[in-house]
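One structure is given here, and the rest of the page talks about it.
Of the protein chains in this complex, all but one are displayed in their positions.
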Amino acid sequence: MATLKLPSIAEAEKNPAVKAVYDDIRATRKSDFINNIWRGLAGSPVLLQRIWDQIKAVMATPSAIDPLTKEMIYIAVSTANGCSYCVHSHTAAARAKGMTDEQHTELMAIISLAGQTNHLVTAMQIPLDPEFEVKS
Amino acid sequence: MATLKLPSIAEAEKNPAVKAVYDDIRATRKSDFINNIWRGLAGSPVLLQRIWDQIKAVMATPSAIDPLTKEMIYIAVSTANGCSYCVHSHTAAARAKGMTDEQHTELMAIISLAGQTNHLVTAMQIPLDPEFEVKS
Amino acid sequence: MATLKLPSIAEAEKNPAVKAVYDDIRATRKSDFINNIWRGLAGSPVLLQRIWDQIKAVMATPSAIDPLTKEMIYIAVSTANGCSYCVHSHTAAARAKGMTDEQHTELMAIISLAGQTNHLVTAMQIPLDPEFEVKS
Amino acid sequence: MATLKLPSIAEAEKNPAVKAVYDDIRATRKSDFINNIWRGLAGSPVLLQRIWDQIKAVMATPSAIDPLTKEMIYIAVSTANGCSYCVHSHTAAARAKGMTDEQHTELMAIISLAGQTNHLVTAMQIPLDPEFEVKS
Amino acid sequence: MATLKLPSIAEAEKNPAVKAVYDDIRATRKSDFINNIWRGLAGSPVLLQRIWDQIKAVMATPSAIDPLTKEMIYIAVSTANGCSYCVHSHTAAARAKGMTDEQHTELMAIISLAGQTNHLVTAMQIPLDPEFEVKS
Partner (left out) sequence: MATLKLPSIAEAEKNPAVKAVYDDIRATRKSDFINNIWRGLAGSPVLLQRIWDQIKAVMATPSAIDPLTKEMIYIAVSTANGCSYCVHSHTAAARAKGMTDEQHTELMAIISLAGQTNHLVTAMQIPLDPEFEVKS
C-alpha cells in the first residue's frame, strides 16, 4: 500500500550502505527488528542515513529530556499531524521505554485537551498577552 | 483582533460565575495574572467553567506525568496545530515550571524531527508493521 | 505583509475583467465593500473568476442548507486549518447573516469539542465500527 | 489496530463507573449501540466521563443551534483534521438526524471550497481588513 | 468504506451529465480508467463538473509550470494535509508523467525537510524579516 516498493530486509541489505545503517539501528536499539519506515528508505541510502542519524542523535542519546518523555512528545506531534503509522510506532516505543497504562491515559488526556484549546483559541483569535512576549 | 469582544478583567468579574472561576485560576496558579483566553470565554460562564475544570484536572493536579513534561507535550500539540497563542502561553508556562534553555532546544529538535518523519511516512504511505498492532 | 502586491481597488478595476467580478460581488452582497482576498486575486482574472463563481454558487445561492449554517461550517473548517483571515472574515459574514452571541459561543464549543475528540481518536487509533460503513 | 486494548462492551461494563456512563449513552441516544471510541476510553473512567459529559452537553442538549447543524459542523472540523473515524461516525449521526443526500452533497461542497480558499489565503498571506476587526 | 455509496461506473453513467464528464476525463487523459473520486461525485453532477473543470484547467492544460512539477506540488500539499488517497493517486499520476525514482526520493526529502523547518519555525515563533515583506 506504500507509494514505492518496500524491499525485504534481505534485499535491502545487499547495498552495503543500507546494511551499515540497519546494523547501527540494531546495535543502538539492541533488537533485530527493523520496522517498515527503514525499508521504505532503502532506495536512498543518503536520505536513510540522514534520517537515522537524527533519530539516533535526538531520540537515542542521553540528554536533558528523558527517553520516555521524548517518545510522548513524538506521539503528541504525530497525533496532531494525523500520522497513523507514527502514532503506532512511537506508542510501541514509549511502552518499551516504560510508559504505564496510567501515563498513556494521561497522555491522551493532555493531547486531546490541547486539541480542544488550540481550536478554541483559533476560533476566538485570542491576541497575545504582552506578558508572554520574549524580549530580544 | 479577536473575533469577539474581550472584556477587561474588571468588567468580566461583574458576573459572579466568571469571578468564581477567575478566583480559582488565581488560587491554583498562585498568581494574579489572568491571561487573554479567559477574557475571551467570559461571555459564556458554562464554557469557561468547562475548559478551566479540565485544565485544572489535567494540567494542575499531581499525577503520573510531571508538570513540566505536561507542558512540553502541550507545546508539541500546539506547534503541530499551528496555534501561535498556545505555543507562546505554554512555553511561558513550561519556563515557569523549570524548563531550561537546553530542554527547550531539545524540545524543538524533537518536535521538528517528528514533523520531518511524519511527512516522510505520509509521503511514502508506509504500512503498519504487525509488531506494532495491539491485540484486543 | 502579503506574498504578492495587493493593488488598490481602483487600480485593480482598470482591468475590465476584474471590474466585472468586483461589480458582481457588490451586486450579490448588496455592499460596496470589497475585502482583501479579492485584491490579492486581481492579478489573475481567471483564478479570481473561478473562486468567485464558486463562492457565489455555494455560499450565496439559496439551497438545502441555510446561509448562516453555511458560514458556521466555513468557520469550522477555517479554524481547523488555522486560517486566521478566513476565521475573521467568515465570522463577520456569519454575524451579518444573523448569528447571535449565543450561537457563536455554541459554535466555539462544538468546534473545540470536535478538536478534542479528533485528537483523542487519533491518539487511540480507534478502528471503524462496521455499523458506520456505507455499503456500495 | 488501536494503540491500546479495546475491551468488549461486556468486559468494560464490569466496572460500574463505566457501566453508568454506557447506560447514560444508551438512554440519551435511545439506542443500545455503543461505538468503539467508548470502548477505547473504558480503561479511564474519569476521562470517559469527562468526554461523554461534554458530548451530552454540547451535542445532545437542545440549544441555539439545531442538532443536524451541530453534526455538520463536527464533520467539517473532523474532515479538516483528517480524522477518518470521526468523519464516518458523525456522518452516520448526521444521517440519523435527518441529513438528506442533497444536504450531504452541499456540505462536501462547502467544506472543500473552504479548504480551497483557506489554502489560497495562506499562500497569499492576505492581511486582515480593518472592517473585520472586533473592537474590545 | 466511503461515507456515501459509490455507484459503479456503468450505474453512474446512466445520468447523461455524469457520462459527459466521464467521457471528457477519458478523452483528456487518453485512458479508460475512471478512478474512485469521480464515482463519489456521481450523485452531484454540478459538483462533479465543477471539480473536473478545475482539474482540467489547472492540471491538464499547458501553462507556465510543467505537468510533472504540478503533480509534485499536488503531492506536497496532499502529504501535509494527510490525504492518503490523494498522495497515492497523484504519485501514480506523477510517475505516469515521467517522475523517476530519483526525483521521487528528492521529493520526499524536500517535503519532509519542509515539515521539519515548518515545525521548528512555529515552535520558535520566528518573526518575519522585513526583507521578506512585499510592499503594496
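Chains: A, B, C, D and E, in written order; residue numbering restarts at 1 for each.
By definition in this document, a contact is a pair of C-beta atoms (placed from the backbone, for glycine too) under 8 Å apart; a residue touches a chain by one contact, two chains touch by 3 or more.
None of the values given here were measured: they were computed from a predicted structure.
Interface residues of subunit E facing the missing partner chain: 1-4, 6, 33, 35-37, 40-41, 51, 54-55, 58-59, 63-65, 69-70, 72-74, 76-81, 83-86, 88-89, 91-92, 100, 102-103, 106-107, 109-111, 113-129, 131-133.
By the touch definition given at the top, subunit B reaches the unshown chain through residues 82, 87-88, 91, 101, 104-105, 108-109, 112, 119.
Mapped onto subunit D, the interface with the missing chain covers residues 75, 79-80, 82, 84, 87-88, 107-108, 111-120, 122-125.
One rule holds for everything that comes next: only the chains that are shown with their structure count from here on.
Repeating the A-D interface, with the same residue numbers in over half of the contact pairs, is the pair D-E out of C-E, A-C or D-E.
Across the two interfaces under comparison, A-B and B-D, the one joined by more C-beta contacts turns out to be A-B. Residue positions of subunit D with contacts to 2 or more other chains are 1-4, 6, 50-51, 54, 77, 81-83, 88, 91, 109, 119, 128, 133.
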